[in-house]
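Heads up: the structure comes next, in C-alpha cells.
Here the complex is missing a single protein chain, while all its other protein chains stay put.
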Amino acid sequence: MTNQVGKTKPKRGVSLYSYAGEYGVTMSLEDMFAEMHDMGARGLEILANSHIEGYPNPSEEWLENWDRLIKKYDIVPVEYGHWVDSRLYQGRHLTPEESYEMLVRDFKLANRLGFTVLRTKLGVIDDELTPVENWREFIKLALPMAEKYNVRMCPEIHAPTLLKSKMVDDYVQLIEETGTKHFGLNIDFGVFTTKTIPASEWGPNEFIMPESDHSPVEDIIPLLPYVYCCHAKFVKMSDDFEEMTIPYETIINTLIEHNWDGYMVSEYEGPKKDVPGYAVEQVRKHHVMMKRILGE
Amino acid sequence: MTNQVGKTKPKRGVSLYSYAGEYGVTMSLEDMFAEMHDMGARGLEILANSHIEGYPNPSEEWLENWDRLIKKYDIVPVEYGHWVDSRLYQGRHLTPEESYEMLVRDFKLANRLGFTVLRTKLGVIDDELTPVENWREFIKLALPMAEKYNVRMCPEIHAPTLLKSKMVDDYVQLIEETGTKHFGLNIDFGVFTTKTIPASEWGPNEFIMPESDHSPVEDIIPLLPYVYCCHAKFVKMSDDFEEMTIPYETIINTLIEHNWDGYMVSEYEGPKKDVPGYAVEQVRKHHVMMKRILGE
Amino acid sequence: MLERPCIQSRGFKNVESHGKVIGFQVNIRSLYYRGLWLSQLRPATVTVDGETFSGDQITWTINDVTYTQAEMAELGDVHWGLLEPATLTVAKEGGLESGSHEIEVNYTYSCSYFPPVVDTILGGTHKRTLILV
Partner (left out) sequence: MLERPCIQSRGFKNVESHGKVIGFQVNIRSLYYRGLWLSQLRPATVTVDGETFSGDQITWTINDVTYTQAEMAELGDVHWGLLEPATLTVAKEGGLESGSHEIEVNYTYSCSYFPPVVDTILGGTHKRTLILV
C-alpha cells in the first residue's frame, strides 16, 4: 500500500521508559531528548515518577531547564505517565478523595510541563488486573479538574487484556455515559502480539511477559475515537528493520486508513535494556520501520 | 616499623588521571571528588587539559561550581598537571616566548583554582625523552611569574628515567643555580618498579609500559628538598591490599624517615581502566594500603 | 552518574557523632524503573559480613532528610527518585574496619497496578563487595 501524501497520519514519538536501563547511569534526560531529535521523533512520553527530578515538587531550576530542553530539541510533550497508587499504605486502599488528590496533583504538573494526555495507571485488586472498585467514583470526581488543566486520563490497555473485554467496555461506557473528552484510552500494541522470541534471548534477571491471547488488529477501529495515544510496544527489531512479534504494518496501515493522527510512542520492552546502547539502537531501528510504513 | 604519632608524614591524595576510563562516560568531576572524600584522600591532582571544562577559558559558572565542590568535599587542590606542547604546530617547535605564554596562562588558572604545585610536562626531542633544547630559557623566563602566582613547576621524573641521570642532574642544577623555590620535581613511583604483572592481564588495546631499569628507593633521599609532590603510581592491588609491582612499604617509610610531608597522589595505571568501577576499586585498595603503612 | 548496581560504592564509609564512630553508611539506588513513595517501601535489612541489621537500626536519608523506617510507612507524599541515591545509615558501634566487606541489602515495595501478591516479591536482595578506606 502506498500512503497518500497529505493524508492524516499517525505521528512518531518515544516513551522514555525505553531507556530505563540507561537513565541515570549512562543517559541523562538531555541525552534522551537528543536521541529523539536525531530520529525526528517529536512526541514525548515521560513517566512522572521516573523523569521529573524532585517529583512531585520539581524545583524552579529544573522546570526552567525542562522548558529549555523542550525548545532546544523540538520536542512535543505528548503523554505523561502517572499512577494512582491504591496500595500506597500497607493494609488499606486509598479512598476516592485520596485518589482524587493524587490525580489532581499530576494534572497540574502535567499541564505545567505541556502534556495533554495522561497514561493513568489504576491500582488493581486481583490476578485478572481488575481495577479498584471505586475507580469510577474518583475518575468522575476528577473530570472537572481534568478539563480545567486540559488533560485526558487514559488507562493503558495492555496484554493480557483484550480490546474486546469487560474492562474496555467499562471504560467506554464511562466515556459514553458522561460524554467526556477528558477520559480515554491508551492502546499498547502488545495486545496485538502474534509471536514471541525464544526464551533464550532473555537474560536470567529479565521479566518475560507470559504468552496470552491477542486481539485482532481490527478490534482497535471502534475504539479509535477514544484513543489519545498509543504505546508502540516492541520486543525485537531485526537487522532488516522488521519487528519480530507484533504485526506493525497492519496496525499502522489500519490507523492511517481510519485517519488516526495521534502519537505512537515507541516503548521498548525487549532484552538487554541494561547493555549500554542496546535499547538506543533498538529504538532507532523501530523508527526506521515506522518511517517506512508511514511513507515519511 | 611503627610510625610515631605526631611525626611529619606524607599525605594522601588522588590524581584524577586514575579515573580516565570513566570520566565523561560513567563519572563526573563531582563523582571523582565524592570518591576522594569517602577515602579521606584530600589532595587533588587534576590535568588541566582533561578536567577543566572550557579550558583554557572556563566559564564563571564552571569556576563557581569548582569552588562549591572543593568546599563540599573538603578537597585540597595540590597539583595541576599541564603541558608545554612544544610540537603544537606541525613542522616546528614552539619558541621560548610561546612556551612562556603557555606556562603563564596555566599559572593564572592554577592559582585561581587553588593549586600551588604544577606537574609541568615538557616536550621531548628523541626516544630517550630528552627535553627540548630551549627548556632552560623559557623556564627561567617564567620564574618571576611562577613566584607571582605562587606555583612550583615540577617536571615529572618517570620511568624509564632514573633518579641518578643526566636529566635529573640538569633539573637540580637549575634549581641550585637559581636558588628558586618555584621549580622542583615530581617523582613518579614507577621509577622504583621491581616487578611486572603478566602480560596476559592486560587487554588487547592497552598500553603496556616496557620493562626498564629502576632506581633504588634511597636515591630519592637527596632529591626530597626539591620534591613538591609524588605520583603514587600503581599497577595492581591484590585482594589483601598489597601493590604487586612497586615496593610501597620501603618508599613510604623512607619518606616518613626523612620528614617528607607532601602529597602522594594515587595514579592508577593498570589494566581494565575501561571497566566501570574497576579503577575506582583499585584506588580504594591503594588507599587502604597507604593508610596502613602510614599508620593512620 | 550512579553506578549500575543497586549498592553503590561511593558513599560507603563510617559515620561519627561527637568524635565516636557510631555506624556506617552505604548508598543504594533503585533498580525499579520508576521512583517510589516512601510508604510503598517495606523495611530494609542490611547484612555486612554476615551480621544483619534491621528495623530501627537503619535510617534512610533521601535528599538530605533522614527517616526512620517506622516513619517511612506513613509517608505517602515523599518520593524516592531514580536519580537520588538513598543513604542507609546502620547503627553499629565502632563502625567497620578498613578493608573489604560483603554487603547485602534487602527490601521490597508495593506496586498497585500489579496483583497484590507482588508487594512482597518486587525488589529483593542485592549483594556487593565494597572497600572501606
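Note that the chains are named A, B and C in the order they appear, and that numbering of residues resets to 1 at the start of each chain.
The definition used in the following text is that a residue touches a chain if its C-beta (ideal position, glycine included) is under 8 Å from a C-beta of that chain, and two chains touch if they have at least 3 such contacts.
This one's a predicted model, so the numbers in the text were calculated from it and none came from an experiment.
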Neighbouring displayed chains - absent chain, whole complex:
A, B
Contacting the left-out chain in the complete assembly, out of B:E60, B:D127 or B:D239
B:D127
For chain A, which residues lie in contact with the unshown chain of the complex?
26-28, 31, 34-35, 38-41, 239, 241, 276-277, 280-281, 284-285, 287-288, 291-292
At which residues does chain B meet the chain that is not included here?
17, 20, 23-26, 47, 49-50, 52-56, 83-90, 121-127, 129, 274
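Please note the rule applied: only the chains that are shown with their structure count from here on.
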CA centre of chain A versus CA centre of chain C: separation in Å?
31
Could you tell me the distance, in whole angstrom, between the mean C-alpha positions of chain A and chain B?
52
So what's the Cα centroid distance for chain B and chain C, whole Å?
37
If a residue has to touch 2 or more other chains to count, which residues of chain C qualify?
1, 3-4
Chain A: positions in contact with at least two other chains:
25-26
